[in-house]
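Heads up: the structure comes next, in structure tokens.
Moving on, here comes chain A:
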Amino acid sequence: MLSVTGLESGYGRARVLFGVSLEVGAGQLVCVMGRNGVGKTTLLNTVMGVLPAVAGTVTFDGRDVTKLKPHERVRLGMGYVPQGHRCFPQLSVQDNLLVTLEAAKQPKQALDEALDLFPALKPLLKRSAGHLSGGQQQQLAMARALVTRPRMLVLDEPTEGIQPSIILEIEAAIERLHADGLPLLLVEQYLDIALRLADTFAILDGGHVVRTGTAQDLHREDVRRLLAV
Partner candidate 1 sequence: GSDARPAGDSGDIKVGILHSLSGTMAISEVTVRDAELLAIEEINKAGGVLGKQLVPVVEDGASDWPTFAEKATKLIRQDKVATVFGGWTSASRKAMLPVFERYKALLWYPVQYEGLESSPYIFYTGATTNQQIIPGLDYLKEQGKKRLFLVGSDYVFPRTANKIIKAYAAANGMEILGEEYTPLGHTEYSTLVNKVTQARPDAVFNTLNGDSNVAFFKALKSTGATAESMPVLSVSIAEEEVTGIGVDNVVGQPVAWNYYQTTDTSANKAFVKAYKARYGQDKVTSDPMEAGYNAVYLWAEAVKKAGTTEVEAVRKAAGGIALERPEGLVTIDGESQHLYKTARIGIVQPDGLIKQVWDSGEPIKPDPYLKGYPWAAGLAGQ
Partner candidate 2 sequence: MLELRDVQVVFDGFRALDGVNLTVPDGELRFLIGPNGAGKTTLIDVITGLTRPVAGSVRFAGHDLVGRKEHQIVRLGVGRTFQTSVVFEELTVIENLDLAAGFRRPLWTLARRRRGVSEAVAEALARTGLEDLAERSAGVLSHGQRQWLEIGMLLAQRPRLLLLDEPVAGMSKDERERTGELLTRIADDHTVVVVEHDMEFLRRHASTVTVLHEGRVLVEGSVDQVSADPRVQEVYLGRKASDAVGHRP
């Protein structure tokens, strides 16, 4: 579904990613892991077109999207939940969802489907998104990605700042989406969640992919060490 080859990118003159290659097969959930600052977010941002790729290609669904703008990638079916509870603070929760839905040209019922996955948002629809608590905003961000009815979902630490019960729900939601055959690219710090969800994983270090493998391999000691400080 998604294939990343030899991707290089960074900020200005500072290179962060050095030839990252990665594959998300149809219906697969790939978990990207690594310590703080190794370039996970940079990778996802480059995959989504927020950062330009200095070298390498990103192919989505057989199509080279390396040069496309972010909104074009979204319209092709790549949904994105960026790190850090992002929202349109002065729009209501409902308008946050509507504006995304409209941009992706999806029918209204996509909104109801998303709210079914995140029922905690239902009583908040009329509130300004900027006034929500951090966890509420994170759920909104997930719902916003879903109303575009993506054919693939890219998630950057979706459980950060979320209360335990909702983490379970988010995990369940991801599991359900995964089970429905949606391919996912996930950055996750909680190892146990990654273990339960991922088909395969990739570990980043210093802008390189240093390990890939199946979820089972994550138990291995050498893999563990890569994640330690």
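Heads up, the rule we're going with is that a contact is a pair of C-beta atoms (placed from the backbone, for glycine too) under 8 Å apart; a residue touches a chain by one contact, two chains touch by 3 or more; residues count from 1.
On the choice of candidates, all candidates are chains of the complex that A comes from, given by their letters.
What you see is a predicted model; the values in this text were computed from it and never measured.
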Pick from 1 or 2, the complex member that touches chain A: 2
Footprint of candidate 2 on chain A - complex, ascending: 11, 14, 35-39, 41, 83-85, 120, 127, 131-136, 138-139, 157, 160-169, 189-192, 195, 227-229
